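Here the complex is missing a single protein chain, while all its other protein chains stay put.
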Amino acid sequence: MRMLIGLSRASGTERLLISGSALLLSVAIGFLLVLAAGRMTSCGSASFSLLGVGFCYDPFVVFDRLFLGAFGDLAANPLNGQFATTLAETTVLLFTGLAVAVAFKAGIFNIGGQGQLVVGALATALAVLPASSFVSGVAGTLVLVPFGLLVGAAAGGLFGAIPGALKAYADANEVITTIMLNFVATSVALYLVQNHFKDPDSFATQTVALPGHATFPSLVFPARADVSLVALAFALTLAAAMAYLLARTAFGYDLRTSGLQPEAAEYGGVDARRTVVASMTLSGALAGIGGAVYVLMILGNFQVGVPDYGFDGITVSILAGNNPLGVIPAALLFGVLKSGSIVVDVGTDVPPELVGVLRGLIVLFVAMPEFFRMAGRYAGLDEPDEGAVATDGGESG
Amino acid sequence: MSDDAVEAGAGTLDRLTSVGLRTGIGLVALAAFAVVVVVGALTPGTPLGRFVRVLFANSTVSAALRLSVPIAFAALGGIFAEKSGVINIGLEGLLIIAAFGGVYVADVTGSVWFGLLGGVVTSVLLALLFAVVCIEFRADQIIAGLAVWLIALGLAPFLSQVVYGSTNTEGVGTFRTVPRMLAESSLPVLSTMVVDGLAWAADLPTVGALFSATPVVYLMFVAVAASWWTMNRTSFGRHVRASGENPKALDTAGVNVSLVRYKAVLLSGVLSGIGGAALALSIGQFSGSGPTMVNGKGFIAIVAYLFGNYNPIGALLSTLLFAGLDALQLTLQARSLFAIPSELVRTVPYVTVIVVLALFGRTRIPEAAGDHYESGEE
Amino acid sequence: MTEAVRLDGITKRFPGVVANDDVTLSVERGTVHALLGENGAGKTTLMNVLYGLYEPTEGEVYVDGDGLEVDEDGEYAAPPRRFDAPRDAIDAGVGMIHQHFMLVDPMTVAENITLGNEPRKWGGLAIDRDRARESVLDLSERYGFDVEPDATVADVSVGVQQRVEILKALYRGADVLILDEPTAVLTPQEVEDLFEVLDELTAQGKTVIFITHKLGEALEAADEVTVLRDGRNVGSVRTDETSREELAELMVGREVVLETESTPADPGAPVLDVDGVTATDDRDVVAVDDVSFTVREGEVFGVAGVDGNGQSELVEVITGLRDPDEGAVALDGRDVTDAPRRERTRAGMAYIPEDRQERGLVMEFDLTENGVLGSQHDAPFAAGGRLDWGRAGEHAEGVISKYDVRPPDARATAKSLSGGNQQKFIVGREFAREPTCLVASHPTRGVDIGSTEFIHDRLLDLRDDGRGVLLVSSKLDEVRGLSDRLAVMYRGRTVAVVDPDEVTEEQLGLLMAGETPDSVPRAPTREVTGAAHE
Partner (left out) sequence: TGGPEDDGSSGEDGTDSPDDTGTPSGEDGNGSADGSAELNVGMVYATGGLGDGSFNDQAQTGLQQAAEEFDVGYDESQPDEVSQFANYQQQYAQSTDPDYGLVSCIGFLQADALGETSADFPDQDFMIVDEVVENDNVASYTFAEHEGSFLVGQLAGLLTTQEFSAGAGSTDPDSTSVGFVGGVESALIQKFEAGFLAGAAHANADVDIQTTYVGDFNAPGAGQEAALAMYNNGADVVYHAAGNTGTGVFQAAQEAGRFAIGVDQDQSLTRPNYSDVILASMVKRVDTAVYNSIEAKLNGELPTGDLVALGLEQEGVAAVYGDELGSELPEEVTSAVESSREAIIGGELEVPQSPSDVSE
């Protein structure tokens, strides 16, 4: 855990450079992977050739689809469906990314974002549905959406508090308890929906759909786009709020201190146990809000088989160096990757699982700043133009 | 009695009581279990009676053994890595990649044994990447381990898609039980005698399962014994332990800490590789959608060795406990013995892990685990 | 004379620091050679070079435990050694016992001694544990050590651990033994025992180099002393041809006053009351056993003892970092036994922790952020949960200038400061609280003489200002010099409260070793009946 925190030690610029280089390097390896995969499969004629060798897949096209495809044709229609999907994914990832980042800052590795998100999503769907019959129209939206978010936050927060309390009072390693709780959350949600809250008119294991006035208004985007700039704005506001909380409040100070150096925090009068529980609750609440947004913005009900937003949140946070503001570009990047993978799947024959590999590689490279420092020092001697990046990166080392 | 003796005595006593607490809880659990068994055995008609019958059924035991294989191998691997000071939470990833590699090589070569080897090789390659990243480039072990998991989680289905056109591979041969293999082998005299003997033994209640298992189950027992021996009786094992407790002491004693850690991490790759390949080759297919067929077994393995206090035998026992719960849950569901919804029954192993961790959370992890070590650093 | 070790023009540079600057050192076979110097003088670095842990930037190393052979031209017969790793140094017969022991706590004595050189059997498939035990027993018999091969290292005393370290080196066939500050953790009696061991070793032809910054020890145990200052060799002298004063001057580079003298105290009302406190350590072993005392306004109450006798736990109980099993702590007459740390700070308790880098500072934070540590929820820094960084910055700058923290930059991270400056910042921050009671735990550990003097003066100022000071230290001259009353802790108990001006060093040594000398001067205890509380 001591080294874990080390990630946040690197200076801001260095972080940025490392994250950028990690991304580039991952794409470069992904490029090779696409080429290699193109040799492993068979096809009639090559779509790409290099040095006289033909490959079945064209990596340029793949990455073009992956990164640019996610934005759709912005010139023709800035509100196109693909871009909407990208923003929707980004929005949810902002919440889970923030959830993981806040816990990280407190020195806790919350792998349970997924479970907290599931619990928050389910609670929101179950609570908003009965409430939606009491109010309607715009007033209904104004009441129901905040109510849903609140329920999601409360449920996710409580579910996050469990591993927090187990860590604080029973010394149980949160990495393990949160992973276990992810399985528990998924199974219990399945049980509840299947046996008690199932939509009787659907084959799917899902709850009854929420009425339109109980979900996020799409405002700018067409209604079918399943994205809401309101939710996105809320996510961005929360990111700013978390940054403020961490940097400028006494609670944030306590949290960071216990994350960096628990002994010093204790010395400084921080109740380590309460801080652990509080930060896990906050983290769970953020993930729970993510779940609520998933229900109120994307799905319109709760359905089993919730996407891996929680796990992606870890990647987002790591890439952002656990900085709440850094989470914004990182979430956008992963929103692009998730949405772009669909374009890749539809538009090329390259398996979209490629994005999963990229995700892993990015995390791997972000975890090894030393590699870039070394590369930087090396490049600094040999290649002046790349050296600029590298020496900056290496300066504080 | 001198002060020294009093003090030493008090220390020992204190340590005994903390050990005692653990044993105590264990004993209470054991006693409660015994009561259930006895009452169940005495009342065969009741649900409890049937429950106890299921519990000791040959089928439950053999299921538990089969389910144990990937977890136990990964746990052994985890022990070596973490004891050497490298926390390997990427075990899940090693299992995944080995499961795919195992099936792929078995498919290409047509032999499950080559498949097993293939699984080991792929897993070792990934473990090597992890080792280089952690040892050479001082990566944060937890995050690098997470990356190993994520990479395998993406790469195995990706390759499966490329090679087989879907995240599920085609079917390949599987490991047969040893009696079956003998029966099919071309050693007539020996095999009929042994087969008959095994067949007789396999009908024994409860322990019968031990006589009609696949070779990987026996390999698991061998690996546990060998790991224990290596860890506790050989120089390498001692160096591994020292490297996790006080790498500087090992370094100044003239042993190359990085080398020890490399070996330990690669060993975790070998062991997880066997586990992952065995998992896939017991079904003859790699299925890679969602969390893949490994589905958290690598994480359960971590819990198993923590719960087993880094002792290979302890890890095996806790693996058997979790696998046993899993086996039991499937049997209970099939026989609808208790009216607990299946979704909830499925959470039993996970909840157990949490409860166990809450009670035994204070497993002492090696002093230097998670820390980077560089020779010559003051 | 025959040289066993010759270091020729060793320079060792770290980024930004020249730890060793052209050091030449010659050690005669079969002698004890002391390496003397202040903190950071480069002693450990030099020896790490000799042991192969560091590669020298420049310079050459010659070693031969049987004495270096010289040919007719006065040149060394053998070429200089290149040690790429300790393994090479070990093979060349060099053994090092580090400042922090390099032992694997959960392993046994025999396992530690044979680590890396385990005797094997069955073609390497197993460690021959019987042979390992025998070798250990043989060795300890040969050198008159008394160690139990099967004891777990974590369970044996520090003195024994040190012997294990020495045996470890001897087991590897070391002829040249390096001991880095071997006496820092020992009681005076254990120090005597160690010196006997050193004599025994040299008598058998071994060569010993030991590092210290204690003048007396160098004079007593060594045949020759080399003094390092700022990474340079400022002189090698034979102990029978020098004096304390000369060595001190060599070491510091100027004349030094060796004793701190304080004016008599004028104690007033009690500020800190410790009553029957019993507490356990992290392993649940009783560490503090029924300790009671009172600290009054205007006095320094010292607690002496060898490290690990419960002082740390006692301080933690007093400052609210550890729950006592029994007993009570009162601050200004108010019971604070169950009060959390923050409340004690608010009630006027300041605390200089023994471990500045673990507890006292958040190393990743800059000085502005560190300046509010402990007051982050209190005025003037916090209002309504919001932190006023402007004010915090002013505060940090105030501390920096008043306590001469260098570099004078409130945005510098704590980890970028040297140890002494880190300590000065903590001292400044804690003093700025204007406490009624200060708990100072090893306030000058690892701090050089200049900063030590400064901190001592501030402590006395505080006392003279009518505050109560609890001073815990394992440096005898420090506690004796500063304290008005002095308690000695041994195995969790206060074995005596003495008057530091009356007690002799020998008496203190015996007390610290748990023995009660016949006549120990008791410290005067005044009852406060009638004394006015302010």
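Lettered A, B and C in written order, each chain numbered from 1.
Methods note: a residue touches a chain if its C-beta (ideal position, glycine included) is under 8 Å from a C-beta of that chain, and two chains touch if they have at least 3 such contacts.
The structure displayed is predicted, hence computed values, not measured ones.
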Contact list for the unshown chain, restricted to visible chains: A, B
Of A:C56, A:V175 or A:M242, the residue in touch with the unshown chain: A:C56
Identified contact with the non-displayed chain, of B:L182, B:I283 or B:L317: B:I283
Chain not shown: contacting residue from B:W149, B:Y164 or B:Y262: B:Y164
Sole contact to the chain not displayed, among A:S19, A:Q82 or A:T141: A:Q82
Touch residues of chain A, complete complex, unshown partner: 38-50, 52-61, 64-65, 81-82, 85, 187, 190, 194, 198, 202-206, 209, 222, 224, 226, 294, 298-299, 303-307, 339, 342-343, 345-349, 352
Touching residues (missing chain, whole complex) on chain B: 57-60, 62-63, 66-67, 160, 164-171, 173-174, 177, 279, 282-285, 287, 289-290, 293, 295, 326-327, 330-331, 333-336, 342-343, 346
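Just so we're on the same page, only the chains that are shown with their structure count from here on.
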Pair of chains with maximal C-beta contact number: A-B
Chain A and chain B, separation of their C-alpha mean positions in angstrom: 30
Chain B and chain C: spacing of chain centres that average the CA atoms, whole Å: 45
Touching two or more other chains - residues of chain A: none
Contact set on chain C toward chain A in their complex: 321, 340-342, 345, 351, 353, 355, 358-365, 369, 372-374, 376-377, 382, 385-387, 389
Contact footprint of chain B on chain A as seen in their complex: 1-4, 6-7, 33, 37, 40-41, 109, 166, 170-173, 175-177, 179-181, 183-184, 187-188, 190-191, 194-195, 311, 314-315, 318, 351, 353-361, 363-364, 366-368, 370-371, 374
Interface residues, chain A side, partner chain C - complex: 5, 8-9, 248-254, 257, 260-261, 263-269, 271
